[in-house]
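Have a look at this one.
A single protein chain has been omitted from the complex, and every remaining protein chain is retained in its original position.
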Amino acid sequence: MSPILSTRDLRVSFPTPAGTVLAVRGVNLDVERGEVVGIVGESGSGKSVSFLSIMGLLPSSAVITGSAVLDGTELIGASDKTIRSVRGKRMAMIFQDPLSALNPVHRIGDQIVEMILAHQTMPKQQAHDRAVELLDLVGLPQPALRAKQYPHEFSGGMRQRVMIAMAIANEPDVLVADEPTTALDVTVQAQILDVLMEVKSRLNTAVVFITHDLGVIARIADRVEVMYAGMTVERAQVNDMFETPGHPYTRGLMASLPQAGRQRLEPIVGSPPNMIAPPSGCAFRPRCSEATDECSSAPMELVQVGRTETACIRAQHEGAAT
Amino acid sequence: MPDSTRGSSLSKRSAATQATTDAVAGLTVASVSPRRMAYMRFRAHKAASVSVVILAFLVIYVLMSPLTTRYGVNEQIFDISQGKNYNLAPRAEAWFGTDSIGRDLYSRIIFGLRVSLLLGILASAFSLAVGVAVGSYAGLKGGRFDDVVMRLTDVFLAFPFLVALLVIRNVLGAVPWITAVIGEPSSIRFLVVLFTIFGWMGVARILRAQVMALKEREFVEAARAAGATNWYIIRKHLIPNSTGPILVALSLGVVGVIVSEATLSLFGYGPSPGDGATSLGLLVAESKLAVRAGYWWLALYPFAALLLVTLCVSFIGDGLRDAFDPKQSVEQ
Partner (left out) sequence: MNSPVLSVTDLVKEFYVKTTSGLRSARQTVYAVSGVSFAVEEGQTFGLVGESGSGKSTVGRCVLRLLEPTSGQVAFNGHDITNLSQAELRPLRKQMQIVFQDPYASLDPRLTVGTSIAEPLVVHKVPGDHAEKVASLLELVGLSPDHARRFPHEFSGGQRQRVGVARALALNPSLLILDEPVSALDVSIQAGVVNLLQDIQKDLGLSYVFIAHDLSVVRHISDVIGVMYLGKLVEVGPAESVYTAPLHPYTMALLSAVPEPNPVVERVRQRIVLSGEVPSPIDPPSGCRFRTRCPRAEERCTLEEPKLSASGGNHQVACHFPNEVPVALGGAGR
């Protein structure tokens, strides 16, 4: 089976008064049907921008090149008509702040109906019934009552459920979740993750979950992509990645987490790079304790080493030697 | 390395390593202060930059007035025995023509500009001082004090501006000790006081809004936690971070005062500082009847000068607003 979503050499840059920001610098990504892909990265990694560009949600000043094919349809450079027919129907996105995505002056039910009718034709009453069904599916108590309420009457966790309901209204093939639980309490996060997984198994939707929280990744992801400075630096099945991380950045992330018995945390020195002038060669080099001279001209290409694919030149050499 | 936890080794670095560290730390080599960033944004606003040049030129020209004018403010361009010298159209001897008693309009406009600009700047500066003090303290204190002050401003704002101006003018002018202190109703001093009384409210409101937004910011809380008093916080944190709205209020204030003065003059209540001195407003007012007789220059040139000044100040206000608008700043 071919992947449902496939990007090749995706590049995104923004002109700013200070220079051109190279936010995404060549991302090759495949998402299989029904799988959960976790995208891990910190500020400046390009993890959000990559998917915003595929969905056509970036400002017009953004320069996007490369290819992103969703089930046979090319999305980069596609016409507005094509993007509109895909967005919300075959590929949907939920964000970190549901409050800004919901219109405060419309009832929740109406907003979901609007979403449904944008892509499907059916009588209004039927759409409304479907909306209530969706609210029930995402675990909102008293869905019929809730559908008549306004966003400000909902708490953060409930609004996120509403966002999920809106996103799955048209049964998309791919659901992109951009840090949907980062701003939520941890107990609410647990609920939302459950909802997401239930929805995924019911509809067999592929889920792309963007986050910086390795714990969440461990809980829900099948496969993991680690991004740094606009490129993928490691890719692996989730168990493999946690057991034998193949890239110094991944190892650095894990070492900086507080864990039982760990006396001292190991931070990654330095700061995320300036994306106007990222370091040459391997972008992680200035912060890497294992860097060699070769790293300043190393291409960041993923090569299978052991159980993970890593962009680290040193790991690749060691892998080839064994 | 900047993010390590042991700092003692840092004291022995050289400049080269410092530069590398800065680069690794993501700091640009040249430090850019927020003030400089605002200045650069102002420069990018073309209309404002041009206006600054024009206005600066105008102000210097006006300040050098005995040198730049061709005649005195009350001087007739030549002796009447040489022929008619009043209501003459623009010509070599009088670039903008003469008025009804033979005075050079060009020179009078320059003197008039001086008075109007002086009035505008002084009045709005005083309004600013009062408004900033009242507004920032009310915004910071909140509670009952704020309520009282706001109701006070509402009361002042409720009066129709010009009517109130005229009434207060006549009331104050009738009280002898007030005129002894701030001058006769037609003096510039009096007008400055008058405009200040009616000008501080707008600024107060703006500052209050700014302060109320800023006081919740954590750097204000930090100053409090360090033990700072209210006035310290207002002085050091709230006002400097309100530079944008303050400068905009100042520029709009100047425009407002100049225009109000012109209106007052139309009604005959403008300044008359004696010795035939004039203001732009007076010049425009004086031209009312002359225009009907066809002496167009007597209205056109004063009005054009008025328009030029107000446009320039308005554009500068626009530029200042853009310069200090935080939404446009480049964040890391």
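All chains are identified by letter, namely A and B, in their written order; residue positions are counted from 1 within each chain.
Everything below uses one rule, namely that a contact is a pair of C-beta atoms (placed from the backbone, for glycine too) under 8 Å apart; a residue touches a chain by one contact, two chains touch by 3 or more.
Source: prediction; values computed, not measured.
J.: Quick one: jot down which shown chains the absent chain touches.
T.: Contacts of the omitted chain with visible chains: A, B.
J.: Tell me which of A:I4, A:L22, A:V238 or A:C295 is the one touching the absent chain.
T.: Spelled out, the listed residue whose C-beta touches the missing chain is A:V238.
J.: Which listed residue, A:S2, A:T16, A:S256 or A:S280, touches the chain dropped from view?
T.: Checking the options A:S2, A:T16, A:S256 or A:S280, the one contacting the hidden chain is A:S256.
J.: Looking at B:L166, B:A228 or B:L300, which residue reaches the missing chain?
T.: Touching the chain that is not displayed is residue B:A228.
J.: Give me the chain B residues in contact with the hidden chain, please.
T.: Touch with the absent chain occurs at residues 2-8, 10-11, 13, 18, 21-22, 25-28, 31-35, 217-219, 221-228, 232, 236-237, 240-241, 329, 331-332.
J.: Contact with the hidden chain only, please: which chain A residues?
T.: Contact residues on chain A toward the absent chain are 42-43, 138-139, 141, 155-158, 185-191, 193-195, 198, 212-219, 221, 238-239, 242, 252-260, 262, 264-269, 271-272.
The working rule: only the chains that are shown with their structure count from here on.
J.: For chain A and chain B, what's the span in angstrom between their mean Cα positions?
T.: 51
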